[in-house]
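One protein chain is absent from this view; the other protein chains keep their places.
Moving on to subunit A:
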Amino acid sequence: MEIINELVDEGRCKSTSSFVNRLHEYYTDNTIIPSQVLTNQLINRELIEEIRNIPEDVSVSFGKCLRDIKCSIKDEGGIREHEIYLRYKGNHKFRVTDVKLPYSQHQDREYSSISEVITVYRNYIRTLTAYFQELENIDKQCTVVEPIKPSFKDDYRRILLDSRIWLHIEVTPEGLARNIHLNRQSEQFYDKLHVGLLSWDHDKNIVENINRIFDLANISVNQETDVELVKEQIEVPSCSICFCVNLPESNGLPQPLCQNPKCEVYYHKYCLYQWLVACEGGRPPAFGVAYGSCPTCLQLITCSEQ
């Protein structure tokens, strides 16, 4: 900017030719590397003006180009910060590309201004208070194996009960638990869960209920110890197909997917699915469920895409 000010404003350039001469001088003295990203994708003035007028408690930042906008909204009391990713589609047209919140119809519509997005999402976040609290409690007090990096976008948690058995639990926007089940068969835990679900105490929160059902006190994580540390100690076996534990493509850790109780081999759902599809000549299976045999023990196995 200084360069341009110097070139234009100093009154030294009284005619076009002198301006061009100055410019030429400058270019020979300094090598200027032009930025392609910014010049190709300019946005209009109104948008910049609007961003200036956005309330102070919302922070706005830009992504790869000025059309990608991120707004961080604090909820009441300023405990949590929620990020909303927007794309500027054209004059008075904004689309929400990503939010770290459970899916809602707010994500599918078009907005005319950033402040409209902020108002809609402020109200939405207000209704989700119970949901945030329940998930935070689970993340704090239980050992969550899946999702790998739990966020408010994922409305489910998989909680470690013992090294092979995980409890799947989903949380509704109202902060209630639903679709509670185990990741594989286990008589011991199944009976406990069955009895526990019948006597679920709706006045208590989800973690308290789970604690009562499974007596998690001896396995669950103390609040003082770091969850990450415990996760490392438990050590999930790596996937027998890609030999890794964390895989960006796979939304989760390797699991003992084979129903053969003697087959102790773990796979990423992603890897097993890719293999079963490759066996069928690469055709995606009907209903998204691939059939085949376990690549280790050759027993029949099924695997869904997600």
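Going forward, a residue touches a chain if its C-beta (ideal position, glycine included) is under 8 Å from a C-beta of that chain, and two chains touch if they have at least 3 such contacts; residues count from 1.
Definition applied: contacts and distances are computed from a predicted model.
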item: Protein that the absent chain corresponds to, by UniProt name, given "Ubiquitin-conjugating enzyme E2 T", "LexA/Signal peptidase", "Elongator complex protein 5" or "DNA-directed RNA polymerase subunit beta"; value: "Ubiquitin-conjugating enzyme E2 T"
item: Hidden-chain contact residue, picked from the options A:21, A:61 or A:112; value: A:61
item: Residue, one of A:79, A:244 or A:300, that touches the chain absent here; value: A:244
item: Missing-chain contacts mapped onto subunit A; value: 35, 37-38, 48, 51-54, 56, 60-64, 66, 239-244, 246-249, 265, 268, 270-271, 274-275, 278-279, 295-296
